[in-house]
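Here the complex is missing a single protein chain, while all its other protein chains stay put.
So, chain A:
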Amino acid sequence: MVRLITHNLLACHVKGCTTNNFPLVFQDVQVELQVAEFNPDFIRNMLSRLEWTALVNAAKQVGDTSLPPEQPDMMDDELLQKLHHVLMEIHVTDGAMVCQNCNHIYPISNGIPNMLLAEHEIG
C-alpha cells in the first residue's frame, strides 16, 4: 500500500546516490482505491512537506490528473478534497519504483515496496 503521501517523502538511499534521487518513478503500476477518512487538518499540516511538482507527476503516473500543475496559494475545501483523494486513497499495489539517478529498482509486491539494498549499495 504505497500511498502517494509516502511516495512523496521517499528518496533513493543507495550509497552515493545523493543528487536527482527524488522522486522515484513508478513503473507498471497497479492501483487500488480505498476510501479513507477525510482529515483536512492533516492535509494542511502535510502541505509544507510535500513537493508539489513531484506529487502532480506521480499522480499522473498512476492515472489521476485532478491536481493543478502549479501549487495554488489558496487552499479551498474542494482542492483539499482532491489532495486527500490523491494522497490518501490511491494505493499502489504492484509494480516498481525506479531511481532516475542510479536506476535502482524498488519492486512493489502486494502493496509492500522492497527497500532492501545489496551489500555494495549500503552507505
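Things worth noting here:
Throughout what follows, a contact is a pair of C-beta atoms (placed from the backbone, for glycine too) under 8 Å apart; a residue touches a chain by one contact, two chains touch by 3 or more; residues count from 1.
Methods note: contacts and distances are computed from a predicted model.
One chain of this complex is left out of the view, and of "Ubiquitin-conjugating enzyme E2 2", "DNA-directed RNA polymerases I and III subunit RPAC2", "S-adenosyl-L-methionine-dependent methyltransferase" or "Tubulin delta chain", the protein name its UniProt record gives is "S-adenosyl-L-methionine-dependent methyltransferase". Among A:Ala11, A:Val31, A:Leu79 or A:Val98, only A:Ala11 touches the chain that is left out of the view. In the full complex, the hidden chain is touched by chain A at residues 1-3, 5-6, 9-13, 21-22, 36, 39, 41-42, 45-46, 49, 51, 88, 110-117, 119, 122-123.
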